[in-house]
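One chain of protein is taken out of this complex; the other chains stay put.
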Amino acid sequence: MKILVIHGPNLNLLGRREPGIYGTDTLAEIDAELVAYGKEKGIDLRTAQDNSEGAIIDLIHEAMTWADGIIINPAAYTHYSYAIYDALRASGLPSVEVHLSAIHRREKFRAHSVIAPACLEQIAGHGKRSYFIAIDVLYRYLNGD
Amino acid sequence: MKILVIHGPNLNLLGRREPGIYGTDTLAEIDAELVAYGKEKGIDLRTAQDNSEGAIIDLIHEAMTWADGIIINPAAYTHYSYAIYDALRASGLPSVEVHLSAIHRREKFRAHSVIAPACLEQIAGHGKRSYFIAIDVLYRYLNGD
Amino acid sequence: MKILVIHGPNLNLLGRREPGIYGTDTLAEIDAELVAYGKEKGIDLRTAQDNSEGAIIDLIHEAMTWADGIIINPAAYTHYSYAIYDALRASGLPSVEVHLSAIHRREKFRAHSVIAPACLEQIAGHGKRSYFIAIDVLYRYLNGD
Amino acid sequence: MKILVIHGPNLNLLGRREPGIYGTDTLAEIDAELVAYGKEKGIDLRTAQDNSEGAIIDLIHEAMTWADGIIINPAAYTHYSYAIYDALRASGLPSVEVHLSAIHRREKFRAHSVIAPACLEQIAGHGKRSYFIAIDVLYRYLNGD
Amino acid sequence: MKILVIHGPNLNLLGRREPGIYGTDTLAEIDAELVAYGKEKGIDLRTAQDNSEGAIIDLIHEAMTWADGIIINPAAYTHYSYAIYDALRASGLPSVEVHLSAIHRREKFRAHSVIAPACLEQIAGHGKRSYFIAIDVLYRYLNGD
Amino acid sequence: MKILVIHGPNLNLLGRREPGIYGTDTLAEIDAELVAYGKEKGIDLRTAQDNSEGAIIDLIHEAMTWADGIIINPAAYTHYSYAIYDALRASGLPSVEVHLSAIHRREKFRAHSVIAPACLEQIAGHGKRSYFIAIDVLYRYLNGD
Amino acid sequence: MKILVIHGPNLNLLGRREPGIYGTDTLAEIDAELVAYGKEKGIDLRTAQDNSEGAIIDLIHEAMTWADGIIINPAAYTHYSYAIYDALRASGLPSVEVHLSAIHRREKFRAHSVIAPACLEQIAGHGKRSYFIAIDVLYRYLNGD
Amino acid sequence: MKILVIHGPNLNLLGRREPGIYGTDTLAEIDAELVAYGKEKGIDLRTAQDNSEGAIIDLIHEAMTWADGIIINPAAYTHYSYAIYDALRASGLPSVEVHLSAIHRREKFRAHSVIAPACLEQIAGHGKRSYFIAIDVLYRYLNGD
Amino acid sequence: MKILVIHGPNLNLLGRREPGIYGTDTLAEIDAELVAYGKEKGIDLRTAQDNSEGAIIDLIHEAMTWADGIIINPAAYTHYSYAIYDALRASGLPSVEVHLSAIHRREKFRAHSVIAPACLEQIAGHGKRSYFIAIDVLYRYLNGD
Amino acid sequence: MKILVIHGPNLNLLGRREPGIYGTDTLAEIDAELVAYGKEKGIDLRTAQDNSEGAIIDLIHEAMTWADGIIINPAAYTHYSYAIYDALRASGLPSVEVHLSAIHRREKFRAHSVIAPACLEQIAGHGKRSYFIAIDVLYRYLNGD
Amino acid sequence: MKILVIHGPNLNLLGRREPGIYGTDTLAEIDAELVAYGKEKGIDLRTAQDNSEGAIIDLIHEAMTWADGIIINPAAYTHYSYAIYDALRASGLPSVEVHLSAIHRREKFRAHSVIAPACLEQIAGHGKRSYFIAIDVLYRYLNGD
Partner (left out) sequence: MKILVIHGPNLNLLGRREPGIYGTDTLAEIDAELVAYGKEKGIDLRTAQDNSEGAIIDLIHEAMTWADGIIINPAAYTHYSYAIYDALRASGLPSVEVHLSAIHRREKFRAHSVIAPACLEQIAGHGKRSYFIAIDVLYRYLNGD
């Protein structure tokens, strides 16, 4: 089983940015934990981060050639990138949307996700634990369980 | 670890009602699987169903005396029962909201949950598997993991 | 042919409450007329009243075991009880919604029915005659006429 | 002079629930103070609490046989129970709506009361003192003063 | 008892147009059935069809000189012809609005009728049977029954 | 100076229809008074009534060949006939909109006029006197006074 | 190949009305050019104009007996004539909606077309050239090209 | 005459993605047909595709140095890229917006184009034929025909 | 004191594009004036322009390593780029938003800025002078004056 | 017959302010013409101007002791002064609202008058002639003509 | 204990204005009763009335130097005077808003109070008795009771 984890814009700053909201782990540290947790479950999990909407679409297109599913934290693109929504739907890959914070309880514009309708599930508000829940959901789904 | 699973109005008809949307398992069959899955993980899981809003509130109040967490499928009450929302918040118990179908893709009135803001997470659209994911989420949360 | 007539909250006060709007007949008197009219047409017609949303749902579920159709005056629940809407749809029984007064010409909140989409027809504004029209409609429907 | 005080859903938890908002008195303690204050003014004041919407409607109907007025804290039902609104209007009894907290300054859904139009006055935001003001208002009204 | 049945724009195409929605009977066939059903009940029932809003208003005005009631299927004019609404109200004749299809479940613009407030009742969604129910309603009304 | 007065749909019923709102004069009587008042001021005033939107547009087009101004009571067409609005603008003739009743205080749909932006002024709420004021306004305008 | 071109209300005034917006060609001149252009492509193209909504519906019904497609400039009816929308859909004929001016950049009410959903395409803003583009589109469509 | 055709995000997947909606031709095949059709009419037509909003803006800027017009299928950017709208307006080049599917009949967010106001015309819903119609429109415009 | 000035999409066309709105200075000329004005006040001011949202985010991230403040003209991204908003907030750098034209008086979509809440101030409508005012504001702020 | 004409805020600047919209006459000159026109018709007409809302209310109260009617140009207060609306209604004096410009065609906030419902008529868009029409209307009304 | 009672615009007309709504007592009579009632409870109560918003703000500022609380009937200013709202909040004095009539049941604009959020309570709909209830509320509050 192969999974791509995509981190969207500004997530490269994790650990340095508003730790009260986003925690103190850097992205590299979180990625390492995710890969390790994947390995435990027999998943080949790869990660990527990009600030560019176009580059994220390219990542999704490439995943069509090798991955079984996608976990994506679209960050601010969550709220307006219909292009990423289209890319996920076009890919045909089962996807899970992830957010560190409880986006529904922050600024009003964060309450609406244009990407969620292309995903199996949206997991938000558990800090980095959101990614682990997402792996559980996708793993269970891909096993037809 | 002790968990109460509450099924809201009309869910007693499961298996007999619109199987294309809700599946063919009866509520009794699903409850048995949930209890078994709980046992595997060392969870004492109990279930209840009621069509009355007031009775569901009573169930939540009673759970304050014995349970560590709640999984609730509020069915139609999802969309207007601020009283259940208040009950969950007042209980102080971590809760997960569950739906069999992808409520965001059905009638428009089903797109809004007044109960979700009182819950850790809303899991919807995976059929009976939604309950299992909810157990995973609550289990991970109660273990502080 | 068997029909259940359900009267919703506060209708037990009929005859005592705002007679300018609701008329001077008590609920018992109306029920007697309905049963008599049913008998004329060869219909076994039974009636029930309850102030509780949950109890009304239970009535609908029970009707699945014996009735051919439902006539329901949901009173105030008309405007927010998605749970009764779900119950009617789940029951699979042809239903007609009834109101004594012309609900579209009273307070604004009475203009919208969340239950109507689960019914064959909404009959409103004819006083107690609304129930008789509803019997005509349901009778004609059940006869495939 | 006879007055019924009705406490709506979740108010049985008073004193145990979010004391920063609702204070530390239990419902039993508040009820005792209200009865005492009534006695001072020559009022026979009785109290009741229920989590069920239908049961609250029944309470109002019964009050029609003995009480001169109603004080009601509808809690979460404030925001959607048109059935309780109908019951109060049908009862013909002068009523005062009460809230412990300043509902207009909390979550947005609490800003609108569907029940207020059936009441003489809405008193909110004074903690348990709201009930005493309500007694004053009703007392003054029933004395035609 | 004399009744005028008015069919609005495009209904002359009945039987040729979208039979899945409107059925396979032509307007002439339906008119014949309506006249026959009227005769059974002792009603002198006449029918007319026109595509022009102005001509429909003229028909209503003329009916003031001979008819006891009107049954009207305003078709698309349902949604914007305040002039027909005014004509019905000015006529002083009891009227029933009829639709073949369940207009509330089709395109959004069909959900609102500007004409209904001038009618005793709106009957929709029963195919040609809607006209028969309308005759029942009007017959019952004119008999003061 | 030549003026055309156009009366829209249902105004042929004046004197017979809701006299509490529209008065007891028939249209013929009002027309005679208008012509007489015109003669006093040296105005050749002609009148017309039609229930058809298309016919009213034709009247406006013809007026382009002989009239100096138009007074129009569009009745129900006031609220949706962009075609009459276009006709008035295309005619290039100064126009005054007239209503017998205070349309802003009746049903909500009567509060908005799509025709007013093509007119010098809207005069409403003075009964038949509205027409006389309209003549004054148009007379003053055509005299460049 | 046979095509009917329908011009809606007020278009008979073309060339005389607001030439800055609509150009200086009369309707007769444009019709002649359209017929000639049709002849070039082997199309039997006929034209008609009417100010009456009902008459336009009649034109569409008649076209069902001889034409292969319709080009229609509904003018002001664009914005509210659901009856013409119904006629076009009922006709089953492929249709193209045409406007001389860029309706989306003029008064706000012109931004919305209720007729467009019944057409293959809406062509607007090219002056009389809009009709030629419409012929191209319809020609290409009827040739299955 | 020189024309640039720009294909927006995810269109590189054409032929592989939802063929029921988008057809079975690949982008390379469509591009070849467009170039050939251009050659027939004496147009030097070039094509480009990019998933990045910034890169599409760069393409438009470069076209200012050599092209006479632009045909653009902005795909998902249609609905929010005011930056592409600004680029088209700043370029001063006549442009036509193209969509394969009838965007007004799909998800609600696809009903609104922020780019259309910068274009001569929007052509949608004809599959790949939309591009050919766009070439016709632009060709006719550039010939001042 | 070190300041980064960022120019968003299409601003590379300044001087060539709609001079009535944006003036005749090229971006290079404006940048030279800004650098000179900075030097006068002892500010090391650097400038950058990019059409890509992702690249602008990268610029902001890099500025975290050397700059004391940011002046940004987000151009069209002003209205939807929550990603740039997040980048500015995450950077922790005091920022001023700048626009050449009075955006509140142009197209409606330009009236709302999603970026302004992350800035000290929004300066708009003074042509290139807006940048100088922005430098004054930031200078005063960084001096704690 | 005695009439008070009230000019609201900023009208003291007439003749000096935006003459393209408001004309070149000063307020003193207009007042003189109004008084003269009143004298012709046997009306004792007095005028007043004030920038203060409170002072305008005082003027209305005083008029209750001597005037038969009021003509008021509330200027900007038109759009929010419910206090002036209350004063006019409380006064019981027939009133006419006047505006120099066509307020419905200027900034959007000018389209709504909170004062008009307290007036017989609103006359707008005729420059100073609006006042003369208002005198005609009031004169005709007070004569019961 | 010292209390200032402020009466807003048009309340000087009390007793003369719409007695069906406001009663027959003059303001002087009501003030005398209020002072007397105050004296009974040991309150030094003073009253004031003004039609000017600015003067009411001055009254509130002055009250900061001597009063313990404010009772205010802002009349029409209730609905738009954010300046009075600011004055009450700035004063730091506990305040109660009073209305004679049930403002929520009259014209729509009266349903919203911009001042209420600065007050302890809003008392409305009891005629002059509203002021007495307000005194009770303020007295109870100032006694910390």
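Each chain carries a letter (A, B, C, D, E, F, G, H, I, J and K) given by its place in the written order, and its residues are counted from 1.
Definition applied: a residue touches a chain if its C-beta (ideal position, glycine included) is under 8 Å from a C-beta of that chain, and two chains touch if they have at least 3 such contacts.
This one's a predicted model, so the numbers in the text were calculated from it and none came from an experiment.
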Shown chains that the omitted chain touches within the full complex: I, J, K
- line: Of J:6, J:30, J:59 or J:75, the residue touching the omitted chain is J:75
Task: Name every residue on chain J in touch with the hidden partner chain.
output: 8-10, 12-13, 16-18, 50-55, 75-77, 79-80, 109
Statement: Where chain K meets the left-out chain, the residues are 52-55, 57-58, 61, 80-83, 85-87, 89-90, 114
Task: Could I get the residues of chain I that touch the absent chain, sorted low to high?
output: 104-105, 116-117, 120-121, 123-126, 129, 132-133, 136-137, 140-141, 145
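Note that only the chains that are shown with their structure count from here on.
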- prompt: Could you give the fewest steps needed to travel from chain B to chain K through chains in contact?
  reply: 2
Task: Could you name all chains that are in contact with chain A and with chain F at the same time?
output: none
- line: Hopping only between chains that touch, the fewest steps from chain C to chain J number 3
- request: Return the chain pair with more inter-chain C-beta contacts, choosing between A-B and B-C.
  value: B-C
- request: Over half of the contact pairs shared by residue number: find the pair among A-B, A-I or D-K that meets that against F-G.
  value: A-I
- request: Quick one: report the Å distance separating chain B from chain D, using the average Cα coordinate of each chain.
  value: 31
Task: Can you check how far apart chain G and chain K are, centre to centre, with Cα atoms defining each centre and the answer in Å?
output: 64
Message: By the touch rule stated above, which residues of chain J touch at least two different other chains?
response: none
